Every structure is written in structure tokens, then in C-alpha cells.
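Apart from one protein chain that is not included, each protein chain of the complex appears where it belongs.
Lettered A and B in written order, each chain numbered from 1.
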Amino acid sequence: MKRLLLLCLLPLVLTGCAGAPDAGDLLPILTAGVSMDADGGLELTTEAVRQEELEGTASSTYLTARGDSPDDLFAQADALTANSLYFSHARTFIIDESLARAGLRPLVGSLLDRGDVRLTLRLAVARDAEADDLVRAEAVAAQLPGEALGDLLDLRAEQGDLPDLPLSAAADALLAGADFSLPALTLTDDGRVLPDGQADFRLGRLAGFSGGDTHA
Amino acid sequence: MEILQFTTDLDENVARLKALFAQDKTFIVRRLRAPEGLRCAVFFFDGMIDNQAINQSIVRPLLRAGLKSASAEALAESVLQINECRVETDLHAMLTALLYGDTVVLTEGDSRPIVLNSKGFDVRAGDEPDNERVLRGPREGFTESFMTNLSMLRRRVNDPRLTFTFSRYAAHTHTAVCLCWIKGVTDPALVREMQKRLDALTLDGILDANYIAECIRDDGGSPFPTLGTTERPDVAVARMLEGRVAIVVDGTPVVLTAPCILQECFQANDDYYISVRQAALARVLRVAGFLLSITIPGLYIALLHFHQELLPTRLLLAIAAARTGMPLPPFWEIFLLLIVFEVLKEAGARTPGVMGSTMSIVGGLVLGQSAVSARFLSAPAVIIVAVAAVTALTVPKLQSAGMVLRFLLLAAGAAAGLYGLTLGLALTLGHLCTLRSAGTPYLLNLAPRVETHDEDVYTRAPWRRMRRRRFLARKEGGAS
Partner (left out) sequence: MPDRVFPRGRGALLFLILSADALLLPSGLWLDALAAGVLALLIGTGWFALARKYRFADGFALLDRLPHGAARLADGLILVLAALLAVRTAFDLAGFLHEMALPGLPVWLAGGVLLLCAGLLARHGLPALALWAVPSAWAAGGVIALSLLLSLPDWSLPRLTLSTLLAPAGLFRVQGTVFGHALFVLLFTGDDPDLPQTRAALTGVACAALALALSGLRAAAVLGTRCAAALPYPAYTAAGVFAIGDFLQRSEALFGAALSLCFLARAALLLAVCRACLNRLRTRRKQPVSAPPAV
């Protein structure tokens, strides 16, 4: 029996562990934002977090990639660094207004195809701001910006101030052809990210914004 | 050994015995000639006998007997003043007794030797065993003296049903072995089975109970113990009261008990001498500690390689930072550290007491601290192995099993993450389900659970509700 067990373990160890990425090979992403330019090209900005030393603190770096389609975009983003982009810890995905008006289906489809994207990822729409600016905005408290934004959206969703629609619910609504709303985010004059009403979707495309303190 | 034969001629008998132990300067022959004419010879080994007993109970009475001649029985019954005295017709048994510290007396005109109990070799005091200490309770431990050990059992079981069956095994050492059980409590089939296994021994020398244990235990390849061991008489008696047999071996303080089931590996002597709540908590901690010790290295590797999503973000970042620049992959780091831990443990066991603490400091602090500072090993790996090492000490009876499982589950976790770990644990459980100890299922009372016998399984019931019963003798069909 011992020989059999060793026979099982050896090839498994050789194949399973050999190709598996180490924690140090991953680049955790906290927030990402995608925008579309006039030509239909897409730009992805991601907030990646790293901690250089055990005694140090985590800090954010921003990576930008361009692509023609969501799948191409993510492929280009993965090719930016030697480390793999790791979306499993991502809290928020910001979509800019132009892309939202063009339709969410391709982007949501790409997100669902990625194995590391969680279905609890919160989608939000940039209102009167660029997605890239929202991703790069500083946090008010001494916190990672992505963490701060994720916590804020969670809290407001719990309180009922914002639509509570993670990626799974948005995908479900898209597949059903139903209307749905996503949180809208804006950038204040002092560079803070604030929830500002909601973005209303019809047949998978942004129809308009409603509510919000800054637009009251 | 040549067959020794005695005649009625005392001189010839003395010459034969002297020839047998010709080179042995510890073999002493004391010839006696009483004034009335009685001629005898006293034989013993210096250093193994009680000199005072020989002088006062054997030599003096023989010299003052006032006899011209006497048979062996007459001397044994009327002259010799010692508590244990017999005429021995089996010369092999006579030689064994002589070699074990008894005295032999031969008299002129009788070829039969008299064997007298005059053992006086030094034995260690029955101190509390180092590896079975208790906070509260008896502090006595078995010693290397066979009879002393048996007397410790007898003192605790004041019941004529306590039965000892003596045998000698091993061609060169003729080691005395005693099978102990309690009539009416122990299943006779168990006794027969253990006797059969002992009678099948073919060793030529037995110096410790483990020689016997490895020959008679079930499933020798399993890392789990299928024979119990103890150096404490209270534990041995407690196990006998539950229906087990105890095997006492001469020359070693370790007593074997059978059968051994998994639940007893998590029981400690303390459990029965401290309060119920304390005992319950301790037992739960032991189980949790053992499980943690075998799974945590594999779990760490599984999380690091395959399930990073399970780690909180900050922890993931900290571990990634700690691992930056490390020369070894996490699996080999943990593997190496586990090896180092085993080496340190072995070194600690071999080190003389005065150097032991020094070695601990060198091993633990200097090596660990320096390795992390030099970026040779990562701090999380050192922590993981330290936790595994410390928690392993909560269940000393499963040290061997823990060591094997730790490595196997590490490999399983490295191969297939949590799924590999699950598979490894499932196979371990499968192995336990097939183990037996002297015919008793190894998972008795655990799987399936027997409600009427679980007063001492997961936690100990208070003594007023716990009757010691022969749960080892239950029928398997009694479980639901």
C-alpha cells in the first residue's frame, strides 16, 4: 500500500505543484476600471497591491493596458508584468459611461470567462468622470484606495442607498434581458470618489443616471 | 548448551559446574563440610545475590544442621531457612535460576539440586517515568525488575482473579515474560490469542518489550500503534480493568497492553486524576492539536499554491512579501524545515541533559532566527513548522503516525491543494477503518459510535457516572 501511495503522490507532486503559481507570483488587483475611446478601443486601469517587505505596508501601483475587445484587453493586461494579474481579491470594477452605453454584455462575458474573477465583484459606472481617474483616486483614510472604495460601496449597499448588484446579479439580469441599475460613482473636486446615484440599464445598455446628491 | 547431568558424587557435580563456567570469575563455589559430616556445595554468581541471605539462611544452617548426610528434600524442608526453596529436577530450569541470581545447593549422595531465592542485584527505584508525567496522581513507575513490576500490579488489584501466566522466550536470553489478565473481565479468546502470538516468537534475544511488540503486533507496516505501552502501573491496571491483557517483560520497565484502540491514544493519565471539565478541555485540545499538526503544513502549501483566494488580502500580501527573494519554493521550504525539526528532536533525545537546553536555544532561536534574517527561509514557513511541531507534542503516542502523516499530507497538499489534502485524510481514515488490534477494530467506540460506551471516548464522564466496563468485550452487533 505504501508503494501505491507513493506512486500516486509522486506524479501528482511533480505535475500539480510544479506549474502552480506561488503567492509571490500573483499581483492581487483591488479595483479595475475600463473605458472606451471614440474609436471603440478599450483601456483597462488596474490597482495592483504589493507589499515589498514583511515589516512594511502594502501600497498600490497602477497598470494600464489597451485592447480592441474585452478578451484582448485582459490578455494585454496579463502580459504587462511577469506576475499574473489576480482578480480574486478585486472588490470593484468601474465602467465608464461610453462603454456602458455601448453595452455591457461583452465585458460581463469576459469577466465571467476569467476563472479568477469573483461573482461578488461589484460593478459600478463612472458618472461625469473617467474610470481611470476613479481607479487612481486616493483614499481619504490611511487605507488602500481599492479597499476603501469596496468598503464604502458595501456599506451603502447594506444601508440600501445603492443598488446591491454584484457581477452574478448583473449577469443574470443581462441574460434575462431585464432592466437593472448599478451604482454610479463620481469624482469630487478634491479628488475623492463618491457614490452618486445609480446608472439605469435597459437591454444591457446604459439608459441614464438617476438620483445622487451632487446632481440633486 | 550441552546437557548437564548430575550424579550422586558431589565432587563430580562441582567439577561439572566449574567446567561449565570455567572462565567466569563471578561464578562462586562454596564447599561446606559440617562437623557432623554433612558435605554440600553452594553455587552462586557474585553481584547477583544477597550475601546476607546466603550467609545467614543457607551457609550457617547447613553448617549447624548436625547431620551426617541428608537428601535434598530434607535439607530444603528442615534445614535451609529461606522463603523460597525447591528441589529442581529440571536442570535447564536450575541453570536459568542460577543465572538469574538464585543460589543452587548440591549435597553429597543426591543428584538433585536445591534452588533458593537469593536475588540481590541492584534495581532502579520506581520513579515516575519521564514521558508519562502527571500533574496529580500516583508517581510510581515500573522498573527493570520483573518481580517488582508484577508486585506493583498485584498491589493494585487485590483480587484473586488477577492471573499471571509465565513463560520464557529467546534462546540466548531466556527472558521471562508474563501475560497478565483478570479472569471474568478479560475475554479468554484474547488471552489465548496473545499467548499464541507470544509462543510463536522466534527471537534469540529479548532486551526490551519492543522486541516482542514488533513481532506480535497487528499490521506492522502501519504507523499507528496497535499495541499499547506504558511505564506506569496505574495505567496498566486501568487498561486491564477495561478488558485488556498486559505483557510484562523482564529487564524493561515498558509493559505492553493489548488491544490498543485509537481512542486511548488521545487519553492521558491526567484525565482521570483531574477535574472533569479540565480533562474534557485537555482531550479536545489534544485531538485538535494532533489534527492541526498533521494538516497545517499541507494546508499552508495548498493555500499558497492553489487557493490564494481563501487568504485574506492583507495576509496574502504579507506572505508574498515574506517570500520575496526566497531561494526555495514553499513546498521544499516546509519539507526542509520538517526534516530539520526531526533532526533537532533526535539530537535533543541523544544529548546529555546538561546540554539539552543549549541545543534547544541553538536549534530554535539561533537557527530559526538566523535563517529568516539571512532570507534563507521565510518567516511564515518557520511559524507553520513550529506550530506543527508544538501541537505534535500534545499526543506523544501518535508521534510516529504524526510524522508520517505530516509528510504525506504535505505532499498531498502540494500536489492537489485542498482536494489532495481531503483525499489524503480520506485514505488515512480508510486505513484506520481496516486496522485491528488483537482482533478488536481500531476505531472501536469511535466509528460507529456506541452510545452505551461513550462515557470515556470524546470526553470523560464524571466518576460517579462512569463504571469501568468491559467495552472491549462487547459484541460488534450491539452497535446501531
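Points to keep in mind about this one:
In this text, contacts are C-beta pairs under 8 Å (C-beta built on N, C-alpha and C of every residue); 3 or more make two chains touch, one makes a residue touch a chain.
As the structure is a computational prediction, the values presented were derived from the model and not from experiment.
Residue B:447 is the one among B:14, B:215 or B:447 that touches the chain not shown. Within the whole complex, the absent chain has one touching residue among B:306, B:341 or B:407, and that is B:306.
Although one chain is not displayed, chain B still touches it through residues 306-307, 309-310, 312-314, 415-419, 421-423, 426-427, 429-430, 433-434, 436, 441, 443, 446-449, 476-477, 479-480.
By the touch definition given at the top, chain A reaches the unshown chain through residues 1, 4, 7-8, 11-12, 15-16, 18-20, 88, 112, 115, 118-120, 168-169, 171-173, 175-176.
Operating definition for what follows: only the chains that are shown with their structure count from here on.
Remark: chain A and chain B have CA centroids separated by 62 Å (rounded to whole angstrom). Chain B contributes residues 221, 301, 304-306, 308-309, 311, 313-314, 316-324, 326, 329-331, 379, 408, 411-412, 414-417, 420, 427, 431 to its touches with chain A in the complex.
Chain A makes touch with chain B in their complex at residues 1-2, 5, 9, 12-13, 15-17, 20-24, 26, 28, 30, 49-54, 56, 58, 86, 88-89, 116, 118, 147.
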